[in-house]
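Got a structure for you, written out below as structure tokens; questions coming shortly.
Excluded from the complex is one protein chain; the other protein chains are retained at their positions.
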Amino acid sequence: MGNLILDILTTAAILFITSAGLLIIFGVMKIINFAHAAFITVGGFAALVAHQIGLPPLLAPIFALIVGGVLGAIAEAVIVRRLYERPLDAILATWGLGLIMTQLITASFGRGVQFLPPPISGTVSVLGAEYSLYRIVLVGVAILIALAFTALMTRTRLGLSTRAVIMNESLAQGLGINSARVRLITFGVGCGLAAAAGALITPLTSLDPAMGLPFLIGAFMLVMVSGGSLPALALACLVLGGLQAIVSTYVGSVLGGLTIAVCAAVALRIRPEGFARV
Amino acid sequence: MSELAKEHPRAAVGDTGLWSSRVARRVAVLVVFGTLVLVAPWFLDAYTVNILVRAFFIAIVAVTVDILWGYSGYLTFGQAAFFGLGAYTLAITFSQLGFGPGQALLALGAAMVLAALLGALVGWLSFYPGASPFYATIISLVLPIVLVQLIYSGGNFTGASSGVVGYFSFPLMTETWFRVAGISMLAVAVLAHIAVSSDAGRLLRALRDNEMRCAYLGINTAAIRITLLTICAAIAALAGAGYAAFGGIAAPENAGFVFGTQLVVMVALGGRGMLTGAIVGALSIELASAYLSGILPYAWELLVGIAFVTVIVLMPSGLFGLLRAMAQRWTPWLFAPAPAVRLGDSAPKARESAVDAVVLEAQGVARSFGALTVLSDVNLTARRGELVSLVGPNGAGKTTLMKCLADGREASAGDIRIAGTPIKGMVPHRIVGLGLGRKFQAASVFETMSVADCLRIARSGRDKPSVLRSCAALNLPAAARSVVEASGLDTRFDEDARNLSHGLKQALELAMVLALEPDLVLLDEPTAGLTRSERNVFATILTRLVEQDRLCVLIVEHDLDFVRQISSRIVVLHQGKLVLDGTVEEVVNSPLVAEIYSGHQVTDDPAPTPTNTPEARA
Amino acid sequence: MTAALQLDNVTSGYGSAIAVRSVSLSIEPGEILAIVGKNGMGKSSLLKTAMGFLAVRDGRVRVAGQDVTRMPPHTRRDLALAYAPQEKTIFQDLTVQENLRLALPGDREFAARFERVAHWFPVLGQRFHQRAGTLSGGEQKMLIVARGMLTEPKIFLLDEVAEGLQPSVVARLGEALARMRADTGTALLVVEQHIPFVMSLADRFAILKAGEIVETGKAIADNAAVIEEHMRI
Partner (left out) sequence: MKQRQTGILLTSVASFAMLASAAAADTPIRIGVPVGLSGANSVVAPSVVQSTELAIEQINAAGGVLGRPLELVVADDGSGAAGAQRAFDTLIFQRQVDALISMQTSAARNAGLPILSRGNVPYIYTSFYEGRSCHPNMFVNAWVPEQQVPPLVDHFNATYDAQSYFLIGSDYSFGRGMLEFTRAYIEEQGGTVVGEDYLPMDGTDWAPIISNLRGSEADAIITSTAGGAPNVTLTRQLRDAGIDLPYGNLAVDEGTAASMGSVAEGIYISASYVTGIDSDTNREFLAAMEAHFGDELRTPNDLSVPQFEAVLAYAAAAEQAGTTDTAAVIDALAEVTVEGPRGSISMSHQRHAPLTMYLGQVTADGGVEVITAFDAVDPGDQCPDL
């Protein structure tokens, strides 16, 4: 039982970490970033580079955040900016961008599976169960990301401008807010968070050019059901991630892998606003 | 009325003239391509023939992707799943039951039926009134992923990751396969072409251009999308079955989402919204990857990715779109003009006997967004032969009231009946079926379609559109026809709606609404941005609609001169409440109205207080 | 002297619709120009055009001599141009304080400036941390005007700010704006239907009809009947 509770919490945390970046972009720009998976991969390899140049492991996610953020901002300026009027084409263009990025990563780092020494290893005894310490740490990281993001949105000037752009873009423009800049930064932050997620999950997974892909569908569905709101995303991760853990434990992991997609699809059909406005 | 009918006799569908020359041209093109497919195996090497057989089957699915995405605007990665379902159905049937003519029929039939059922289910999940297009696209992405997972879990029955292999299939030589697959592809292309250029096929482009307008023309958009997906699923499954019958294997990647994205890439590169573009895209990518991916296994995907992004961002109509635009510029004679539109009268709708019946009854209508109340306790009744103007300052709730009347899901409280039927919870297309027509504030037409086609779409609820033919005649009810003629739209039937002036767009939208033969018409600021003469034309038309055709018209309008000129009754809204409902004279001379418009707070008591005259007017 | 705002033969519109036809006007620093006309005649569109929200098809827009015709809306703030749009154009879900902060590029001068503005609208100070959506209609209008005043603009575009307000509030608004003009030499471009408000405030009038200016000049101010004719619904 203790194990199951921890599985649920840590699964939700991983889902939250890997979908927060997508949510931010969707929430502000109403665009789905199909290059999300590629940015997660970028983050994983950024962590590898950080390791190779001798940065302490704690700084790897920060380094990934910066690399992903810069690449994301460039992508916004070169590609995404032209497609705000064509949101479905933005899906395709970001998908193509993801293909290109994956191929470039493959060309520079090879196709093989790489391996990063974990910054934290071992187990810890929680709720009467021996449990992977790193997974527990990720729960804390997820909470930290949620708090940091909430603080960014509510306590900073940038967050205020961003909320203003979400609520009423033309009014914000009329007040002198450069909404193009807000979008650029948002896309950068979203991609940066995806990359940071990539760096954060590498100690659990392997490092290869396709490492981000498994997280893509889960992130899409979670973001769709949460309708762009961060608290709703946290709730969706907990409920659907919890369901996934329960199905995986008691029925089988293969069905467990489908839980999120299927439940989210049905939930949206029955209740189109999803977890937003709960 | 009858004189008009004599001048424009109702034309029979599909008669001679231009139509047949267009057909001849197309038949000629078809014969050329058909012959090419038949003789090509003698000239091509075995390798190319093999590659092309598979490419033909893939091109068939690409055509369905193009119809769904390019024509109807539904971006889908899910056609791969139906293709895979077809491939697996055939492969499993042949490996479980052996090969034979009966099994072959069973396999093809089962492939289509299963795919159609799955398509209908996915359609039901993806399309409902108010569904986001993102959501439908994401579902289309989930579908192949779930299906592949099921295939993986299917053990020996589905061959798990290794696919189903080792069954006997049609004993055809590769050259014969080439001809079968090539002719199948041409057949699908021809059928698709006939369907998308038919009267019913026009609906798809209308859905893509403006789904909301479709709903308010009484078109059940969800049903059309689900039907279309069901058909496209069955066709994709047939292609998949052919692919598996030729290749001797059904593999998970035939159903996977990577293949789904490749199909979209093919259509995007070739040119969406053009069947030829989809086919050219599919064939050329398949051929190029057969020759190049072997030579450049590492760079091929990178090249495709770069080409894809470039095309999406810079030339959304694809390579073939670019070619066609060039050809249209330099060799315009290649493009036959569309047949001339003949205006005709539609058979008048049978009207119930009751003269000037009540068509709108609203009791206690309210609308609030969270804590914010925009509309409260509005009572309004209107009957045929009345023109009711809705006036009030900005933010008074006029447009919100219009929305509540036209969409049963809008009002937070109250009872609204259109032609006696309560509309609570009803979606717009059903309310339109009750006899309501709604014209939006900003002209809402089908931008990429011709004027005639916009009007035909509006008629599709009454004249069941044919899937096979495209009718040159345009039959309109008298009211719509008078708008078309008075505005001069009848001289510009072939013009795309996006090229019309603002005034003509407004007229077109009104004509589209009137083509529905509604009993109740809602008009939201129809004269905004019109010139004086355009307004006068409009006023004449409205007066005629009300007095002659006995329509009930509810209009939101700012210009009181205009309101005075046309209204039989005026209703004043202020801060979400109905404060006055009376004749033109009563309202125009009401001090309350002056008060509202000159900017004083109105007390909660809606009764005008004559003593409270604003100082400014003294 | 450079005009605070100058439009030369400006034509603009939405899509295929023309909203403003060859309008030329110029406002001197410290001047108050009122644009009157019926609803739907293009008054708001004229302001939107000056702000850059409507694409200019023809003509030039200058702010303090600088050509801003092709510049996006947000660049106007740096040229000391403020805009109070029509209706309840506030961020309903943000607090009063946040709504006001958004008007300035940074938070450094906010406190000092707000003190000055709060003098005119003390209620905003009282409701500082309340959600703006919970304010009454009049208070929301005050917020809209206060937001513009906070930027200490050289030119202030106001779109029907007095609409639907109590006379006392209208008077207060008028007083605040007049005072601002006197103190800082701000030019005002006022689109208004509220007769007493506009009569007490404006130096000059322009009448807009179907997107065109049909009459302009001080003389109209003397003839209330003419104005009234053009302002009736």
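Each chain carries a letter (A, B and C) given by its place in the written order, and its residues are counted from 1.
One rule holds in what follows: contacts are C-beta pairs under 8 Å (C-beta built on N, C-alpha and C of every residue); 3 or more make two chains touch, one makes a residue touch a chain.
The structure displayed is predicted, hence computed values, not measured ones.
The absent chain, not drawn in this view, touches the displayed chains A, B throughout the complex.
Residue in contact with the omitted chain (choice from B:N254, B:S376 or B:S460): B:N254. Note on the undisplayed chain: of the listed residues B:G163, B:G318, B:G414 or B:P526, the one touching it is B:G163. Considering the whole complex, the residue from A:S132, A:S161 or A:S229 that touches the absent chain is A:S132. Residue-level contact of chain A with the missing chain is found at 3-4, 6-7, 10-11, 14, 111-115, 117-118, 121-123, 129-135, 201, 203-206, 208, 210-211, 213-215, 245, 248-249, 252-254, 256-257.
In the full complex, the hidden chain is touched by chain B at residues 45-47, 50-51, 54, 99-100, 149, 152-153, 155, 159-163, 165-166, 168, 171, 173-174, 247-249, 251-254, 259, 289-290, 293-294, 297-298, 301.
The working rule: only the chains that are shown with their structure count from here on.
Any chain that touches chain A and also touches chain B is listed here: C.
Each chain gets a centre from the mean of its Cα atoms; the one farthest from the centre of chain B is C. Across the two interfaces under comparison, B-C and A-C, the one joined by more C-beta contacts turns out to be B-C. Chain centres here are Cα means. That of chain A falls 35 Å from that of chain B.
The distance from the centre of chain B to the centre of chain C, each centre being the mean of the chain's C-alpha atoms, comes to 41 Å. Computed from the mean C-alpha positions, the centre of chain A lies at a distance of 43 Å from the centre of chain C.
Multi-chain contact residues, meaning those touching two or more other chains, occur in chain C at positions 92.
Residue positions of chain B in touch with at least two other chains are not found. Those residues of chain C lying in contact with chain B across their complex are 13-19, 38-40, 86-88, 92, 133-134, 137, 160, 162-167, 170, 193-197, 199, 210, 224, 228, 232-233. If you check the complex, the residues on chain A that touch chain C are 157, 160-161, 163-164, 167-168, 170-180. Only residues 32, 79, 82-83, 86-89, 91-93, 95-97, 99-100, 103-104, 106-107, 217, 220-221, 224, 254, 257-258, 261-262, 265-266, 268-269, 272 of chain A touch chain B when the two sit together in their complex.
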